[in-house]
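Every protein chain except one is present and positioned as in the full complex.
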Amino acid sequence: MTQAMRIEGGMVDRERTLAFSWNGRWMTGYRGDTLASALLANGERLVGRSFKYHRPRGIFSSGSEEPSALVQLRDGAAREPNTRATTVELFDGLSATSQNHRGPLAFDLMAANDLLSPFLSAGFYYKTFMWPKAFWERVYEPLIRASAGLGRLSMKPDPDAYDHGFLHCDLLVIGAGPAGLAAALAASRTGLRVILADEDFVPGGRLNAETHEVDGQAGADWAAGAAAELTANGNVRLMTRTTVFGAFDHGIHGALERRTDHLADAGDRPRQVLWRIYSRRALLAAGATERSMAFGNNDRPGIMLAGAVRAYANRFGVAPGRNVAVFTNNDDGLRTAEDLSGKGIEVSAVVDARRGNVVVDTIGRSGIRAIRLGDGRRVETDCLAVSGGWSPNVHLTCHHRGRPVWNAEVVGFVPGGELPPGMCVAGAANGTMTLAATIREGHGAAVGISEDLGAKGSPGTPAKAADEDCAAAPFWQVAGLRKRAWVDLQNDVTTKDVQQSHQEGFRSVEHLKRYTTLGMATDQGRTANVLGLALMAEAAGKSIEETGTTIFRPPYTPVAIGAFGGRARGKHFRPFRLTPSHNWAQENGADFVEAGMWLRAQWFKQPGEKGWRDSVDREASQVRKSVGICDVTTLGKIDIQGRDSAEFLNRVYANAFLKLPVGKVRYGLMLREDGICYDDGTTARLAESHFVMTTTTANAVLVFRNLEFARQCLWPDLDVHLISTTDGWAQFAVAGPNSRALLSKVVDGLDLSNDAFPFMACAECSVFGGTPARLFRISFSGELAYEIAVPARYGDSMIRALMKAGEAFDAVPYGTEALGVLRIEKGHVAGNEITGQTTARMLGLGGMLSRSKDAIGLRLSEREAMNADDGMRLAGFRPVDRSVILTAGAHFLNPGDPADMARDQGWMTSVAYSPELGTSVGLGFLRRGKERIGETVRAYSPVRDQDVLVEVCSPHHVDPDGVRQRG
Amino acid sequence: MAEIALEAAPVLGGTSLELSGNRIVERDDLAIVSIATPLGGEEALAEALRNGWSLDVPEPARSSLSGTVRAIRTSPDQMMLIFPHATPDAEAVVQERLGGTGYTTDQTDSWIALEVAGPDTISAMERICPLDLQSFEIGGTGRTVMEHIGAMAIRTGDDAFLLLSASSSAGSFLHAVETSYRYVT
Partner (left out) sequence: MIINHPLLGPRDSAEFVVLGDACLIDRPDGMNAAIEEMHDYAYIRDNPAGEHRELWYHEQGDRSWLVVTRSTLTHEVIEVELARNVARARGRSR
């Protein structure tokens, strides 16, 4: 395929021909092309259909502001809709298709919408789809969904990798045009650490698109030289293909770097990297965006911004047309004619609105063929270059709610109000519209920042250039329009919509935006907003200054959700914590459950077991019958040392701790300051000033945080020190009547008899001939039980050795489910009961609360309402029909009462099937529960559709007197 | 049961990876002992460190090195000693020289140590580490969060760091570090 519109010159590499496919047809372009420039080189003017009216649309701009040339890239799962052809770097094998049409692009069946345009004006949906109400879900919404949107998602998981990262600099320069390059050069020379980011793949900004000279050489060459110096300086990270999309608090900026989008094969490397940039200062040098004017049928393919026409001719070596007309309201537009003539492209007309000349209409179907002038003349043209002036890219200055201000000389909004702290602006983004001034401003800003930050090097002198003519006039729309004139090409908003919105009373710019959709979607109205505001101001008879502008929010250009997700997907969505016996458990049929970040064995399936209940019943029974072993490493462990450790513990636990003897463990209850329980656990005193605390798995981090708070903020002069040892010790519960016999084969030389090592004893000891260990005689199951800990490095070896030692007793490993069964049978409270809404009295632990000391939460636990005798109390429950399986979450009702909240008697918190008792058992809170043992109440669960009678009993279903654990 | 003896196993099985000229090595030969400073006992502890190891108490965000023993400051009143040591008695070894001037806790098993080195180390680490590692001096340390996992970084050379992270999530941490190298090389 020939590139019929390719002309001499430009920055494309003609040695590197690239083949790409457009709507299934293969074409060629060159390295250095964008998809847009390659399409234009191949004479493709019609590239898409508009959002609402399905009007033929072409390439309008040459950058990220593109409203019209939205295309789909790639195929299959990697398909990406709504990408701007003007920013897509061409590579060999690129496949792109047009979007938003049914049937071929040139004969879109949906184009009929254009004929309906009188009905599809602003607010159409709001007014039309109001009634009948029933039609909304079944008729209107499906219809709208089918016709709305632009491209189509693949509906498959994104196959590409994304990543994120963190960068640090003294100065972040946003935009590598003349101002940004000048600033980066000066800052780098003074010694600052600089990041220079630009969304383009070549630094230089407009220098690459214009014919200006800098320092006596072509602007593009100077830019390349400047980039080379920056790279050589060693203190600059020059990031092309990187869009700084947001300015956040304290100098943090978000940036998206497109790493491999321009490569035919990225391997497994991430496509895009989302950077969090920490900068001490930021300089916004993002340039300006050209805008259009409102005239009849100003949306046809071939109508292009004048600056884009120059970019295609000068940078890409592409003639956007053979016979170009120019329509302008400023000096900048005139340069287009000069540049094109210089390239040998015919210029058929230069229409300068400032002299009263206007284009009133355009002619053509799938592309422009001619224009009609104000005096009625028709001029043939295949490309109309329009310049309605330039709008400074102030977006990032608004991200902390700074409001841009209107500058009549620039004819645009310039940065105003309070900028994000640490940010300043230079060049066209600041309303400095000429080249030499822009370079000086960038340089000057960097010099100022370097001085502020104490950089000592010499910044050198700014590059020399001329200031071009830039006079502009506030001309917005052709008077007496009879044809439709577009304001926002992407959202199909016309001048009529803006007028109508005004007539219907939408007086605020923010309302105009919401009502007409002006300035929404992928381009955020970058070529449209100012025109829309100007028309609104005209309609209201106000100045643009009075009308104001909508606020800009991040992101500056769209960022794929995948980039925000980064690596966090699939099984690496979040980290896992593994217990020391994990590998062994895996080898032994364990099913794992997530407990926070931990993976814990929930049961160990044996051959022949059909469901989880078989495994859990067997494990729980075997613990009660002989002995079982459970990895309890996940419980939080906190090493507490210091002269005042006992005093400290006495203030953070609601029960007494001051006099806990060395070699003993005590159960402890922690309250919040409001008197509600939030955690429980055991604390062992290993030495006079050395304790080891355990917390629940879920609250390990919170308890540590609260203890540090108490230590640093409440009692800063107590000598007490905390360090987490959760991961340091592999800890195993050994529970059951044979636990002592088993451990006596494990522990070296310690008398484990009940007299020598009674219930709630602890000791530092060794196991298996010398491995250091800690032994605690504590029981969560109600059986004779211990917990034994060894340094985690021995954990895997320890579980294997314990199981070997336990062979004589048919010891079983048990998981979290059996652990739960055992504790429910025993009536021990856990997370289901300590919910952050329950008091010690409710839990049946009211007697633990000390009355003779100050500890966190004690004072407010005395409040009347929390101590009322008719309050909820922990009780046990069993179904009257023993074959019924109880349901947690069921509410209790007195038999005969209707099921309403006024008569609510409490709720079931935990249930389990008790193999010991051969029935389902439950724990729960029942009003005056302690006094109602023996009563029968209803357990009613409308959610699970259960309504059964249960018998109230002691929460201690098994061994209520605690004989076994003390035995 | 004298016939059974427990064996120590490195958390990551002694992982050693080579990735395009960069290395990730699990250092399972290091012992880690935390030392908390008794309130009012700062000087006695400093003297014990000097006498015991010729070590100064490191400033915040710094470490000090004496031979193969490194002290890193982990909080205003805590530091950690890291040194090659094979048996599970590191705390006793440290306490012997401290003579009760500091509260010690064996942290060897709480942490995993990864030594990362090679030309792409800074580029790899900036994908996961919010700290400005590039501007760390050698010996500089920082504790932060990488990929939702708490971690410490100590610069040990121009392009070498010792990374410490919780042993229970070591697999996820290694994955994070390894992926970073793979993504930049």
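For reference, chains read A and B in written order, and residue numbers begin at 1 within each chain.
In this text, a contact is a pair of C-beta atoms (placed from the backbone, for glycine too) under 8 Å apart; a residue touches a chain by one contact, two chains touch by 3 or more.
Everything numeric here is computed off the predicted structure, so don't read it as measured data.
Undergrad: With touch as defined up top, name the shown chains that contact the chain not shown.
TA: Per the contact definition above, the missing chain touches A, B.
Undergrad: Of the residues B:Ala61, B:Val93, B:Ile122 or B:Ala160, I need the one that contacts the missing chain.
TA: Touching the chain that is not displayed is residue B:Ala61.
Undergrad: For the chain left off this view, which of A:Arg378, A:Arg863 or A:Arg903 is in contact with it?
TA: The missing chain is touched by A:Arg863.
Undergrad: Taking the entire complex into account, which one of A:Arg25, A:Arg102, A:Arg152 or A:His250 touches the absent chain?
TA: Per the contact definition at the top, the residue touching the missing chain is A:His250.
Undergrad: Of A:Asp75, A:Glu380, A:Glu545 or A:Glu673, which residue touches the hidden chain?
TA: Within the whole complex, the residue contacting the unshown chain is A:Glu673.
Undergrad: Determine and list the chain A residues touching the chain excluded from the picture.
TA: Answer for chain A: residues 249-252, 276, 278, 400, 421, 644, 673-674, 701, 705, 708-709, 712-718, 853-855, 858-860, 862-863 touch the chain left out.
Undergrad: What residues on chain B make contact with the chain left out of this view?
TA: 60-61, 73-76, 130, 142-145, 150
We take it that only the chains that are shown with their structure count from here on.
Undergrad: Centre to centre, by mean C-alpha position, how many angstrom separate chain A and chain B?
TA: 31
Undergrad: Would you mind writing out the residues of chain B in touch with chain A in their complex?
TA: The contact residues of chain B facing chain A are 1-2, 4-11, 34, 36-40, 77-78, 88-89, 103, 105-111, 126-132, 134-135, 147-149, 166-169, 171-173, 175-176, 179, 182-183.
Undergrad: Quick one: which bits of chain A touch chain B in the complex? Just the residue numbers, please.
TA: 161, 163-168, 268-270, 273, 276, 278, 567, 572, 574-579, 597-598, 633, 639, 641-643, 689-690, 717-719, 721, 723-729, 745-746, 767-772, 790-794, 796-798, 801, 804-805
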